[in-house]
Every structure is written in structure tokens, then in C-alpha cells.
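Only a single protein chain was left out; the remaining protein chains are all shown in position.
The chains carry the letters A and B, assigned in the order they are written, with residues numbered from 1 in each.
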Amino acid sequence: MGQKGWLFDVNRCIGCHACTIACATWNGTDQVFWRRVVKFEWGTYPDVTTRNFSMPCLHCADAPCMHACPVKAISKREGDGIVLVDQATCIGCTLCFWACPFGVPQIGSEGKMSKCTYCDTRPDGLPRACEEVCPTKAILSGDLEALEPIARQRGAERVGGPAGPSLFVVR
Amino acid sequence: MRGMAGTAEILEQLKDAEMTPGICYVCPFNCPTEVYTRAGQIVYIKGNDTSPNQGSRCIKGQASHYLPADPERLKYPMRRVAPGQFERISWDAAFDLIAEKLTAIKAKWGPESVVFLWHIDPNSVFAHIFLTQCYGTPNYYGHTSACEQDRRLACLAVFGHPFPVRDYERCRHIMLWGINQLGANQNIFESIGLNAALSQGAKLVYVDPAFTTTASKAHEWISIQPGTDGAMALAMVRVIVEEGLYDEPFVRQWCHGFEELRAHLRERAYTPEWAEPICKVPATTIRRLAREFATTRPAIAETFKGLGNYANGLDASRTVYILNALTGNVDGPGNLILKEWAPLNPPIEIPPERRATIARPPLHVAMGYPLAPDLPTQLLPQAVLEGKPYPVKGIFFQCTNPAMSEPNTTRYREMLRALEFSVAIDVYMSETANDCHLALPEASFYERAEVRQGLWMGPQAILCAPAVAPVGEAKPLYEIIRGIAERMGYGEEFRWTSWEDWARRIVGGLPVGLEELKRQGYWAGPLRYHKYQEAPLGTPTGKIELYATSFAEKGYNPLPEWREPKVQPDTEYPFRLINTKLDIHCNLTTQNNPILMGLVGENWAEMNPRDAAPLGIRDGDRIEIESPLGGTTIRVKLREGMRPGVVCVRHGHGFGHWMGKVPKGKGTHINPLIDTNVNPISGGIGYNECKVRVRRV
Partner (left out) sequence: MDKMTFFWVMIPVAIGVFYLGLYRNLFEKLAVILGASGRFIPWERLTLGAFLQAFQDEVLAQRRIRQRSQVAWLRHMLLFWGFMVLFLFDILTALFTKYLQLLVSLPTFLEGGVGHTVLKFGLNTSGAILLVAIVFALIRGTMVAGTPEARFNDVPGLVMLFLVVASGFVTEAVRYAALPATPAMAFSGLGALLAAPLRGAELPWASLYDGLWVLHALSAGVFFAYIGWTRMIHVIAAPLGRLFYAQEALRDAKVLTVLEGLTATAARPAAVPDRPTAGWGRVRRWAVWTFLVSELGLVAASTAYVGVFTREFALVVGATAATTAVYLAYVLSRPAPAPTGKLPQLQERWYWF
């Protein structure tokens, strides 16, 4: 078992939001969506393109949210590197949101930080909730090591940056 | 294939729940589902992993678990005492009242004065049996005229099959005309197939004035002049015929009417040069697309509501299917599949001696639409208010809300108020129910059982078992019909101790038993191709008909011709009002869902910035849209992905004006702006036959 991550295929995503709702249903979050889908449109008529992006937490190797937390409420789990927040310690100051280059953490209904937990109760090897309902198989989860050959084969790039996000993107 | 064996067991353990196979009923494509419940509450839902949908859902289905938990569900039978005021009554009182009224109407006007309108739910087969075989009215109808009336009749005319399914996965060239396959309300396994085809390098050409999700995945977006697809399709057909690009042996052996078609195309001179000024697509492009389509195999040309929303949609759709027929792309791998049906039986049997005789022809025939695959519902007000072609006195509205979904809303509501007797059977007190004499609470698809045809390419049967108890006193439709049938002397036939009794009867012809179907959630038979080689098709000649003999028999033109849309924008109303579906809504079940409404608060209109600028309209402004019939205000988004000259409303909201706390006052309902314009042969509703003017408020 190693660092867990994602492979996301921008070309396949149809922006249907099924992943958003599946995640919210599985994790019982009602006021915030841990996986958010955004649509972008470029160009001038009639040369127009649209693309969608579905964003969970990227469980970065060197998570800025972890470094920015004043009370050390955020940690990376041993073994799989999932970034988790201790809800009791969290003071809801939102510094983690500002630190995250992707703006992932949100303030939930409890006033504490709320974000994707990589479905941490699901056993290794089982698809994540978002992944299993996606109609176009745009989302793939797994060990970064195991995703790497798939990424190479599909022409995906590892997303860079000092935070070390665990994400391959096909676009 | 995704979907690990044993996934359901693991999820059951993680949620300390039990999994029941179900069927989603939010849209007509009925995905098989897995419903996880604990202590009578739903804790998780997803698609059925082992079905062709591979566990996938769309956003509406995935959020639908809110339905059994919604406190605003219709819970008790309600009888209207004054306009908009209802009192709760018992089921016994409700059944007695219905029986009394049905008997009275039958005595005074005849049983065919009663119409039953249903939507989606095949448990309506119980209603069908009761009404047509016991009560004696032929007028059991659905919502097709608001949905795919043109497509269905076009497919029946060309292939003799009402509902071909698309084998995208093995296809190499796909041409979609006004069908947002990757958008809302589509067969998920088809979308999976389309994506797979695109990954393998298939080419996608997308014809639509709006740049939808499907357009974003297409290699070419043809931003066609709205309502002119028929002209472009005819020009393409002519190119294929004149340049000899059609599959000659196939056409010779399996198609009827090629010579007539060729002569017709020549006589009308339906060339690309003729089509260019009509559809605003260059003739060179039309010619190239025709050649590409004809020379890449396998190929699919498909259409749906985009064409049917105009009064000329039937012939336009027929021409699109003729493209498939001419090039031999029928019922083979990577083609439109003439789906085989699972061998399912009716749930109950009425012995012949107990069956009613039907005296009059069905309404659609009497209205002068003998070929209409379903009732031209826009002509129903005439039957109620004027008694033409014969009086309609009682209507059942099951899971259908025409007060909102039909255009010409004012006339429709007038009709509702003029009915002698009306019953709504639904999950909410809808706008239609509000105008009915009786509103009966129906159990949602989580709360009742069902066995039906699946919509995969081959024979497929899917099963829904009740996952949670019905809300309040809600009853499944089969129990409601039983209650009425018992009061009207058919208790013997409508007899069962549990739903498994009639379900066992339905699946009697399957190679698996009910128990296995209850475990798996679905059964599929083998997918067979080229079935037209084994048995004649459902057309009068038994062949694929380029020349529609059924049309000729009824005095219509058997060959597709070009007609302009009925309504054309002019100087006073310079824009055409079209609509596309908002991904989060489908009929009534999604309206009161706070999760969905939380994501998208209201609907909006879309316009091209170059149309908006001279009117001083900016992105996010509120605008007034006005047609000759009426006006309304809505928020506008400006986007480059919209053909100039078009105002496109994302429809699905505007239901909240008196139904439910969540959607109340949100969004805009545009149907009152649209006048009655139906296709003269199919009776399909022309939702896009609407010209409007726009100004900033």
C-alpha cells in the first residue's frame, strides 16, 4: 500500500454531477459537497469548447493545509497518505482553505473543516463512491504507483507543484 | 468490466445495511439500482453493479433517496371541497367515489369518455388491463406526444420498431441530430458506449443550435438553423443516393421503396445547394458529411426531441433513420438495434367472457391521427371543452403533470377545471392534482414493487423490490387499481396476497425464476443481430420502408418532404425560443429535492453575447421573454456556445409556484408562452414553435 491518489480524465467527464451526489450520500454531508464539478467554456462562436472538472481532495504529498493549520488538526494517515482532519481539534479558522492551492477544504455544518476523506472507511481496492457511479469512468482511484502505468498509457500528466497533489490528469 | 463481484456485500457491511435491488423512476430510462437500507431508512444508493449500466447513476437518480423522506409527500387521499382546498378522506371513501363516478360516466356518456394518462411507470399495466378490458375504454395513453412522438412514429414507419437502442460502443461514425446523448435523461449504458467509442477513435458529428455537453465531445459541431434538420438530412440522403454510396445489396434485399425515394428526391431537387440557405450549413459540408457517413461502417444516425420539437419533426426524423437504412446500418454491431423484448406476461388475466367490448375508436383515431403512437395531448382540451371528436368527461393523471408540462398552459388549466371527474395519482400534490377532484397518494419507486422490460439492446427484464415502507397511506398503483376494480366487480381477477404472486406470473416465461431475479435485480437474454433476416419487420411490407406504406394507406405522403417550421421569427418577435433540459430535473420527483435545488437554485435562459449586446443585456441580468401568447421573466447567461437568433431556456424549474417548500418561487415556467402546434401526422408537440422578443428588466 502506498500513497493513494486519483486519475481524472477531463475528456471523459460530462459534468453530470453524479459523483457530487454519490459522495454526499455515502458520507452523509448535507451542507457542503466534498466533490465539486465545474464547467468552463472557451472560444468565440462557433469555435467553442467546454470542459468539466470534478475536484475532490488531492491528498497531497506535502499538504499545505497540514502546514497551515495553527492547531495541528490535519495529518496524513500512515500507509496510504490520506489527509484527514481531527474534528475535535479543528477550530474552524479556514486557514487550510486559503493554503490549499485548489481551495478544497470547506467549512461544514459543524463549523469545522470538511473535505473529501477518500472514502477512508472503504477497504483498499473497492472503488470510491464518486468513482463507482461515474457513467463515463472519468474517475479512477488507487495507489499512485498502480495508477502510473495507466496514466502513461492514457497520456495523463502528473499534476505538479510543491504541494505534490496525488492526481494524474488526462486532457 | 467495472463492478467487483461482492461489492454489494462489502457496502452492506460498511453501512450495516441490507441491499434491495430496485429501479430508478426519475426518468424513463429506468436504471437498475442497488438500494441500501438500515432500520427502514435508506442509507445509500447506487446503480446495479452487474447490469449493463455498470453501477452508474445520473445526478437525479443519485439524489432521489430524498423522495421517501420528504415530509411534503402526498400521504393521504385528498378530496377537493373548494378550488385549491382539499380534505383528507379514507381509501374506502376514495374507491367508492371513483367507482360511483366511473359508473355514472359510463351510463351517461359511455366508458370511452374516460381517459387514463400515465407516464413512465409500467405498473400502469394494471390500469391498462382494468380500463381497456374491464371498464371498456380504449383511451389509455401516455406522455409520448410531449416526448418522442415523432421519433417513435418515424421508427415504426421505417423499421416497424417503436424503440431502437443504440450500440454506440462498436460504432465508428456517429451523427447525432438534436439529441444530447451525454446530457440529461438518456440511457446510461448508451452514454457509456458512446464514451467507449470515442476513446477508440470513433468520429462524432453533432447537429444542434446549442453547444451542449455532447457537442463538447464531438469532433464537429454543426450549429444548424433551428428546425431545418429535415432539409439537411434530405440533402444528405440525396447525395448518398446520387453518388451511389448506398449499400446496394442491402437496399435491394431488405428495403422497400428505393426507386420511389430516388425519384422523389430528384423531383424535389433536395440538393445540398438547395439546403444551404435553409439550414445555414455550407453545401460542401453537407456533401462531405454525407460521404463520410456513408463510407464509414458501422455508423449510427440518431435523433430525439431536438427534431420532434418542431411541427416538421416527423419527416425530419424519418429522413435521419433512412440514412441508416440506405447505408445498411440496421440491427448490426455498432448500429441502431431493433431491440428484442423479454418474454414477460401480463400480471393478471381477465377471462374473455368477462372482458368489456369497446364501442368507439380510440381518441387519437377519432381525432384524425390514426398513426399517432400516443394521444396528441394538445388536442385533449378540445375533447373536454367542446366534445370533439367525442366528449371526454373523466381523466386519470398518473405520475403526469400536464398543467406544467403541456404548452398553452391557460387552455390546459381551463380544461382541468371543466372536467366532470378528475383523479391525480402521484407522489406530490402537483399543480395538476391541485385542479383535480381527487388526489391519491402513490407509493414512490422505493416503496413498491415492479417487474418490467429493461432498455438494454437485447431482451432484458428488471425487477424492483420495495426497499422501504410506503409513506403515510400511500399505495402502489396496483393496489389503487385493485381497490377500484374490486368496487366495480373485478375483485376475482385482481386478486393476490403479495406482489410476488403477480410478479411470478409476469416472469413465468423467463429462464430464471422470481427468486433469482429478486437477488440479481435483472435478467438479460442473448443479444442477437440482423434479426430482420429471420423474420419480417413490423412494417406492412415486412421490410425496412423508405416509402412508408402505412402513411400512403392513410393518405399521407409516404416519402419524407421538407416543410418549414410552422412558427418563424419576424421583426416583432425576432428570436426563436428553444429549450434544453436542465440536468437536475425530470418531472415531479426532483422538484422538491433540497440537495438538487441546492446545487442549481433556479433555471435560466442562454443567449449569444452578440444578440445581447445591442439590447444592453449583460450576463446575469433578468430579462423578459415575450411571445404572442404571453411573457415571463428569467435570468440570462450569455454564452458563445449558442447560435445567434436563438433564446434557449434550460427548462425544469418554475414548478414551485404552489408545489413544495423547496422550489417555491424559484425559476421560470415558459410553457405558457408556447402555443399549440402539433405535427399533422403524429400529433407530437412542437415545443420550439415559438417566436419571442427579449428585453432587459
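By our rule, a residue touches a chain if its C-beta (ideal position, glycine included) is under 8 Å from a C-beta of that chain, and two chains touch if they have at least 3 such contacts.
This structure is a prediction, so every number in the text was calculated from the model and none was measured.
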Seminar exercise, completed: Contact partners of the omitted chain among those displayed are A
Problem set entry | Full-complex contact with the absent chain, from A:Ala68, A:Leu84 or A:Ile150 | A:Ala68
Exercise. For chain A, which residues reach the chain that was dropped from this view?
Worked result: 10, 36, 38, 40, 42-43, 49, 51-53, 55, 62-64, 67-71, 86, 88-89, 91-95, 97-103, 107, 109-111, 159-165, 169, 171
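In the analysis below, only the chains that are shown with their structure count from here on.
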Exercise. Which integer distance in Å separates the CA centroid of chain A from that of chain B?
Worked result: 36
Problem set entry | Partner chain B, residues of chain A touching it in the complex | 11-12, 14-18, 20-22, 24-26, 30, 33, 41, 43-46, 48-51, 121-123, 125-127, 129, 132-137
Exercise. Tell me, which parts of chain B touch chain A in their complex?
Worked result: 2-4, 7, 10, 14, 44-47, 49, 53, 55-59, 61-63, 65, 182-183, 188, 191-192, 195, 199, 211, 213, 215-217, 221, 223, 583-584, 595-596, 599, 608, 610, 639-644
